[in-house]
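Yeah, one chain of the complex is gone here, protein chain that is, but the others are all in their spots.
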Amino acid sequence: MDLGTVLSMILLAPLLAAGLIWMFARQRAVLAMTLSLAAAATILGLSLWLYFQLWDGTAYEVSMEWMRLGPLQLSVGFLLNDLSALMLFVVGFVGFWIHLFSVGYMNDDPARGRFFGGLSIFMFSMLGIVLADNLFMMFIFWELVGFSSYMLIGHYITTDEAAQASKKAFIVNRVGDFGFLIGIIMVYWTFGTVSLGGLQELAHHSPDSVTTAMGLLLFCGVLGKSAQMPLHVWLPDAMAGPTPISALIHAATMVAAGVYFLGRTFFLFTGEALHIISWVGVVTALCAAIWAFGQRDIKKILAYSTLSQLGYMVAGFGMGSLYGLHHGDGHGAALYYGIGASMFHLTTHAFFKALLFLGSGSVIHACHHEQDIFEMGGLYKKMPLTTLTFAAGVIAIAGVPFIGAAFFSKDAILYVAKMTNFPAFLILTGTALLTALYMGRLFVIAFLGKPNSKSAEHAHESPWTIVLPLVVLAVCSVAGGYAGLYPERLGVLVQNWVPLAHGSDHTLMLVISAVASVVGLGLAGLVYGFGSKTDRVEDKAPPVYAFAKSKFYFDEIYNAYVAKVQDRLADFVSFLDTLFISGLLVKGTAAVAGLFGIGARRVHTGSVAAYVWWFFFGLLLFGAFAGGFLDGILQK
Amino acid sequence: MKEILFHFFAALTLLPAFFVATSRKPVNAAMNMLVSFVGLSALFVLLETYFLAILQVLVYAGAIIVLFLFIIMLIDPHKSPAPSLLRFLASIAAFALMVLTGYFLVYGPEAGPYAQLAAEAPASLSRSFGVALFTRYMLPFQITGFMLLIAMIGVIVVSRKDPATDGGEA
Partner (left out) sequence: MSIGLEDYLFVSILLFAIGFLGVLLRKNTLIVFMCLELMLSASILALIAFSRYNSTAANPLMEGNVFVLFIIAIAACEVAVGLAIIVALWRRIQTVELGEIKELKH
């Protein structure tokens, strides 16, 4: 089999599963589960075969024409290179374990058919983004991903919260995608092609304003999908979906699609655009870390930490590319430093954030859908394995030296920040401390101390389908930081293009990470106390807590904007519509036609003989016209 | 020779046609129409369009007339009453007016000049029909096929006994 066939099979396996589930298994939960899991296993198996046997590591591109609209040619195709291979592995690997987790987690859900069908649709769309070789195809799958995310956030269709959250996610993403689409159109106008391979040859880093605007418009899509400021508001609400969905879509893969997209189109971004991109990432990272302190819901805390880590990745991309521009040979391959920095963090983040979400899912499952961390406490006795793996996740995200994956990946980002943008470096270092602090808060309150509620007392360890993915992902999040452990074909980016600090910088980074993580985790234990019932910061220093809880009033501002500006504009447009379109145009034409109809009805007598005579007169008229009798009349 | 044949076949077409228009029994009308169609196809032969001549006999004389006769047998209508004098006169007047207009259009001072007959007519070959139908007129040809299908379905639907409406009246 050639590479193209295998890639098609990888892409189509989940679509096939989703189609079969839709047709046959909507009411048969076990069948739906089996199909979906089989599709995920196929993806993982085929992609592993790809890495170890089939693919020789060189960029592979294949495409065929789909349709041609005038000069615009739309094609479907695959582009497999170092970047997409790594992303394919992340999606396939994390996706498979989350599928397995879902089997255990969703075992009492009545709508499992719909759930697993949606999961497979999601895998299909996500793989489409990963493999796409041109921007239009990417956009199509980008929208499909948004759709499947909408469907899965709204899985608990009976709750108002889920309905609102799915709607919000969809609409906020639309805002970003609007800019994204305009950006794609601009790319097509400027370069005349949307194929990634073709663009890479044509694009040059001319710092003109058109190219900068183009990059920033494309970045709008990333703002929406990767939930960067100011379009971050949907992600925390999206936690209304089932926990495996939060893990797969809203932590490990879909939200990372934005970062992946940046890496895929790195050659389109100018220095100015990269500066803006990095600052967006830095601000998102800091703000989200602050907001995490104001949350009590375990999944919301993790959601804000996801936001923060995504900010790191975006900032890492921006500053890594700048680092490549300034410190590399100035063009071409040196720009891979941005991809290396962001993708390394994306990969480790996918492991440990999926682990953390699945761990929280295990906890929620055991505590009968209790999500408030202050109602938990003391879980380490009841659920030792979950606690242990969760601790591995916390260590990984905090970046404890040598045993936390984020230690290595975050170091790279901090290093490029130090080399290119010192204020950003300070902020990101502070954020690293905050990260360790809020994750420590979550861990000490929920898992240590004594149980704070009945549901926590009755908690018990989850079944193997839930625990096994936790263990696997825990191993990955400890080992994922060691670039040398990646297989040859997968690790090209991670091994060659992650910017590493040398000499004194190396020591500095080590010290910073160690201090930030250890101090953060330690401080969390001191400040919040093991298994405490209330938030001690809220008790002692209410303004600080209120500051974090306010989320800087983004939701309020958006709601006010919609109510005050958008609704009024819509009312006005609707008034115009009623007056002119439906009033004058539609009803006016209808009235004219009606009058004509009343006249025409008179000649319809219902008698065939009358119609024949009408026909006869028409015939005479025609004869007169043909014979030229009417020429005199018509010429006047 | 050709002139005599033309006049003969024109008469063979027009006289039975006239009887169709004036007969009051449907069976007589159908038989006269059959003769008229045969005369018409003979005119086609004079025009060297042999393929269409055969088709005319097959489809009109063969299929359509038989269908008419079959329906006449099925519903067995009575002889129609004679038309009222006023209507008779009006119809004759309309006919006369039409023939006069037609005569003026064809033979009048404004008419012509007419194209003269070319020496040979390659269009008469049924082969060129086939080529035209399957190359340039492929789409209309297929649409016509669909139209026949639709007509068939329509006939079945229209002539089906509807239990809801017919049951009560029968």
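Chains: A and B, in written order; residue numbering restarts at 1 for each.
One rule holds in what follows: a residue touches a chain if its C-beta (ideal position, glycine included) is under 8 Å from a C-beta of that chain, and two chains touch if they have at least 3 such contacts.
Note that the coordinates shown come from a computational prediction; the quantities given were computed from them, not determined experimentally.
A.B. asks: Pick out the residues on chain B that sit against the missing chain.
C.D. replies: Given the touch definition above, chain B has residues 2-3, 6, 10, 13-14, 17-18, 20-24, 26, 29-30, 33, 36-37, 40, 43-44, 46-49, 51-52, 55-56, 59-60, 63-64, 67-68, 71-72, 74-75, 77, 80-81, 83, 87-88, 90-92, 94-95, 98-99, 102-103, 105-107, 111-112, 114-123, 128-129, 132-133, 136-137, 140-141, 144, 147-148, 150-152, 154-155, 158-159, 161, 165-166, 169 touching the missing chain.
A.B. asks: Need a quick check: the contact residues on chain A for the chain that isn't drawn.
C.D. replies: Residues 604-609, 612-613, 616, 619 of chain A touch the chain absent from view.
Just so we're on the same page, only the chains that are shown with their structure count from here on.
A.B. asks: Nearest whole angstrom, what separates the Cα centre of chain A from the Cα centre of chain B?
C.D. replies: Each chain's C-alpha centroid was found; their separation is 70 Å.
A.B. asks: Which of the residues in chain A come into contact with chain B in the complex?
C.D. replies: 616, 619-620, 623-624, 626-628
A.B. asks: Where on chain B does chain A make contact in their complex?
C.D. replies: Residue list for chain B touching chain A: 94, 97-98, 101-102, 104-105, 108, 110.
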